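Apart from one protein chain that is not included, each protein chain of the complex appears where it belongs.
By letter and in written order, the chains are A, B and C; residue numbering begins at 1 in each of them.
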Amino acid sequence: MTFFMSHAPVLAIIIPLMGAPICALFRGKTAPWLFTLILSGIAFAYSIDLLIAVSANGPISYEIGGWAPPYGIEYVADPLSAFVMVIISGISTGVLLYAKDSIANEVPTSRLGFFFAAYLLALTGMMGITVTGDAFNIFVFLEITSLSSYVLIAMGARQDRRALTAAFQYLIIGTIGATFILIGVGLLYVMTGTLNIADIADKFDSISDTRPIRAAVGFLIVGIAIKLAMFPFHVWLPNAYSYAPNIVTAFFAGTATKVSVYLLIRFIYTVFGADFSFGTVYLTELLLPLGVIAALSMSVVAIFQDNLKRLLAFSSVAQLGYITIAIALATEAGLTAGILHIFNHAIVKTGLFLTVGAMFFATGTTSIKALAGVGQRMPMTSFGFVLGGLGLIGIPLTPGFISKWYLIQAVLERGDYIGYGLAIAILLSSIFAVIYIWRVVEILYFHPSPEGAKGSEAPLSLLIPCWIFILGSFYFGIETSFNVGFAEQAAQFLMGAR
Amino acid sequence: MFFDHFNYWIVVILMMIGLYTVMSRSNLVKKMIGLSLFQISVFLLYISMGKIEGGTAPIVSNAPDVIYSNPLPHVLILTAIVVGVATTALGLALIVRIKEAFGSVDEEEILSNEDNL
Amino acid sequence: MIEGLNPGIILILGALIVPLTSGFIRGILLLALPVLGLAQLIMLGLGSWGQFEIMGMQLTVTHIDPLSRVFGLIFHVAAFAGILYSLHVKDTMQHVATLIYAGSAIGAVFAGDLITLFTFWEITAVSSVFLIWASRTERSFKSGIRYLIIQVTSGVVLLGGIALYAADTGSIKFETMEFGSLATWFFLIAFGIKAAFPLLHNWVQDSYPEATVTGSVILSAFTTKLAIYALARSFPGTDLLIWIGVVMVIFPVVHATLENDLRRTMAYSLNSQQGFMIIAIGIGGDLAINGVAAHATISILYTCLMFMVTGAALYRTGTAKITELGGLYKSMPVTSTFAILGALIIIAAPLTGAFATKALIMSAALDAKMVILWLAMLFGAVAVIDNVGLKIPLFGFFSKDNGKRFQEAPLHMLLAMAVMAGFGIFIGLSPATFFALLPTPMESHTYTASHVVTQLQLIAFAVLIFALALRTGYYPKMRDSITLDFDWIYRKAGKMALTKTSSIVANFWDQTKGFGLMLVGWAIDKAEKSHGEGQAMSRTVSSGYAVSVILILFGIALVVIYA
Partner (left out) sequence: MPNSDNRTYWLDRPGNVNKLFYGVVALTVVLAIPDIFALFNIFYDKHPKTEIEEIPFFYGLYAMISMLVLLGVSNSVSNFLKRDEDYYD
């Protein structure tokens, strides 16, 4: 057991990575799914072990192949990365519980092996990004995630051929983003002569005033912002989320952009250091307006959407705006709120996308108009959606409330007019959220079902995972010691790091 | 100035050509070519950084005081090249599927097609 | 019973079981829940329970002191009677909403901190709207939306206040506060919306009459009184409240006189009665706060009772409009008797509860040497004799026979009325028993000769004028119409041509509003043009365009970073 524990950081990555090609060999409906579920579950278990160990004993460093850093590649599990790993593998496992019937409905059985192989690769990539302590390794894992996610999104083509163009557009934009990150990492390497993140961070102050470093900051921030779907770099996200298979959407909504948020935090706070990021190069002034516009404008866009998945996708961009605001505040309270919202939004949004997936499963559509009267036909699913929607709005007892509370406390902490303005913007955006959720609820419940409408309640295999997420979100909205505790721990660690 | 760093200028020019192609062409295949050019410019950037003037290839020899070029960027960029190839292959595969589904490889045409769905 | 469980939570949790039951069992369950809650409340006694820390803030889920206990007791009684009254309803949604609503109101009363208060506060808003929507008409739907927006706004303002208050003082305890800071203004507005302060009041008259027969009974008991409780807890002795209260007492009575719809008449009158309590809170001091608690209790009893009798009339005849009702006492003698009893309570006739409780507030005003205030309240007391005491029984039940005959109200409705009327009269017969429950112990001299005589004089002369006005035809004619109120401003502005009598102020108002509406319309239009489906902000753009945007932003980023 000690072997498995002491290699936990790398095993959490290697197991799904090695599993992927094996999975591609499986045929049939059940085998690849079950295999993927088991591997994801193992990764989840390792992540939890890691998080417990890190929270008890401080950061864990793992040297790949026994090569000592800074020459070898180092995997580092610190409070932030362990926390994000738990989120990713947890969401992935939860979504997989749900996946079996849902995906069999949307992807040809003959392709399921490949589908789940790509799924495992995406999981590997995201876990790898969080745990690696090597800047170039980040790029590699990022591309593993990206390439597999293009494939996963394109798998939606059987339902809607626009999945193909969405995937292609994501490929173009995503590659540009990843390449920007590659350029940034290269420039950092040129200036510091090392790729180890801790090492770069050590040497950063001595060379921080040079022009290549500033260019590197620009490339990295913009590159990450593209992968993060920060407004206005979000153009790929709504289409990709709308046309991808439902479980892919649910999986990515909870994880893909969150990993990029992790990267943003990692670079801003660990590599550049808060003093440089906010004192020398004014990242607050750059990110804050983008966050505010995203929170407001994208919420308004969500109000007008006709497709439920697209509505939720725009809502995700708006929620990422909150996180951007939180990070740009450059305070410990802000950082806590941001990290907290990564967790809270992940669980709520995944739950919502799963309920929408169940509606699609039963009715074959995600057009809001066509879902009229679903409240009567699918009471459990619809009620799940309503509860999830409450979480998105931020009603007390939901995690949305917790993170909004922290965020508002954090912006008010500024104590100036910008702080009050931000608080108003956040409240305004919440009101928009009420409107777009309400619009859906109204149609689900108060409009009569169209003549001869299909669909009765979704099967239990879909309902139970949905409700796990919904009830889980309420659990974390009430008993907040887990999410708030680890978010605070991570924020303290990051602020104390330099 | 220009000739001192002409390799970097080439990187920049290639990058601009690549990005401009991605921006301006609506033919998806041309877009992919632009994207590849853009990536390749970054490969050149990495390779240029590793070069040390007067340095030889980083092969162990017994001669004293040999200056080697830095091999690490070259190794790194091998990985990036693989990624680039994978991206291009995937992109082209998608283009084939798009052509099957929409009957066109022109983005403008596809978008106007989509509106009529 | 679980130690320290907030009684309101029993009702809320119970509501979740209701959909699983039906028929007889459901009836038993519905009635048992308020009784259980009441038992829990009585067994708990006074004190604080359920304290735990969350996000570094000290929460107290259950906090019972004498003030909250009075409100909690009457809320349980009202919940029981309201449910009894609605036993015939087959609509599960209404039962669930009723229980959650009543439970959250009770929960809010026993909230020991602001976060708990806010939570229950919002649940009352969201659950109660279903009682309005349960009418399932277009009108009630729209009215419910307006109601919900206003109620949720109250919650949002409250939350804003809490955030500021926590930042100011570092405490989230729900206790008496010094009025003045920005946070307390937020609280005042949030409470004021629910208490139906003047200009914030229209949701009452807008929504209560649109609710179902049973819904309006239940609505009338909780929301406004919860706000009274919140104000009494946080701002006793705040002078501003006195003046708000005076306007509140006087402002709605004209509307109540003119109104044709019995339930809307009640809604206006309820508003005016709220004013008495607001004034008393403004006066502050032990006697006045006792008066608030006592009068709120009685007020719930008679308001519910009157909504019950008008509701019974509506239930049997299908209308609650004076012009369409006639000779109802012949068909529904028992209900009519309860209407008279309710009227007697509401006009504070001796031997009824209000006689004892209104006197507390009146003498508090006199003790504080506020004669003008006292006169204003006396005017309100006369007005309520007219509006409810005489108008509802006479016009609603004893008006000229129009030949139509209906059935007497169902037994369970009559029982529910009997519960309310019984309590109302019991308190009047034995005020000392009730006063022992009030926040501060005090001696009561309810039945002095002068008090009885003066009150009877007040009633009798008001009746005389009422009778004279009827005989001479001076009393305003009831017409099948509605009466404009301040909500005209937000429901109608800009559409109505101004009559020549309207002043320049009104003109200015109109223009401002018109401009405001135009601005809002313009904003929505712009938002739709820019953010709508397929518009600039949400369109599927070509990847080339997307890349250009990225590069432009990259340029901006570089400028910022190099700055």
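In this text, a residue touches a chain if its C-beta (ideal position, glycine included) is under 8 Å from a C-beta of that chain, and two chains touch if they have at least 3 such contacts.
Please read these numbers as outputs of a predicted model, since none were measured by experiment.
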Please provide the labels of all shown chains that the missing chain touches. C
Option from C:His88, C:Lys173, C:Lys330 or C:His412 whose C-beta touches the chain left out: C:Lys330
Touching the left-out chain: which of C:Leu182, C:Ala436 or C:Leu464? C:Leu464
Touching the absent chain when the full complex is considered, from C:Ile150, C:Met177, C:Leu325 or C:Val382: C:Val382
Given C:Leu415, C:Val453 or C:Ile552, the correct residue touching the omitted chain is C:Val453
Those residues of chain C which, in the complete complex, touch the missing chain: 139, 253-255, 257-258, 329-331, 363, 366-367, 371, 374-375, 378-379, 382-383, 385-386, 398, 401, 403-407, 448-450, 453-467, 469, 471, 474-476, 479-485, 491-492, 499, 501
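One rule holds in what follows: only the chains that are shown with their structure count from here on.
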Indicate the whole-number Å distance between the mean C-alpha point of chain A and the mean C-alpha point of chain C. 44
Calculate how many whole Å lie between the centre of chain A and the centre of chain B, each centre taken as the average of the chain's C-alpha atoms. 28
Please report how many Å separate the Cα centroid of chain B from that of chain C, as a whole number. 69
By residue number and range, which residues of chain A touch two or more other chains? 168, 172, 176
Contacts with 2+ other chains: residues of chain C: 540, 543, 547
Chain C residues touching chain A - in the complex, by the definition given at the top: 54-55, 115, 118-119, 122, 141, 152, 156, 160, 163-164, 166-167, 527-528, 531-533, 535, 537-538, 540-541, 543, 546-547, 549-550, 553-554, 556-558, 560-563
Per the contact definition, I'd like the list of chain B residues that touch chain C in the complex. 19, 22-26, 31, 107-108, 111, 114-115
Under the touch definition given earlier, write down the residues of chain B that touch chain A in their complex. 19, 22, 28, 31, 35, 38-39, 42, 45-46, 49, 73, 76, 79-80, 83, 86-87, 90-91, 94-95, 97-98, 101-102, 107, 110-111, 114, 117
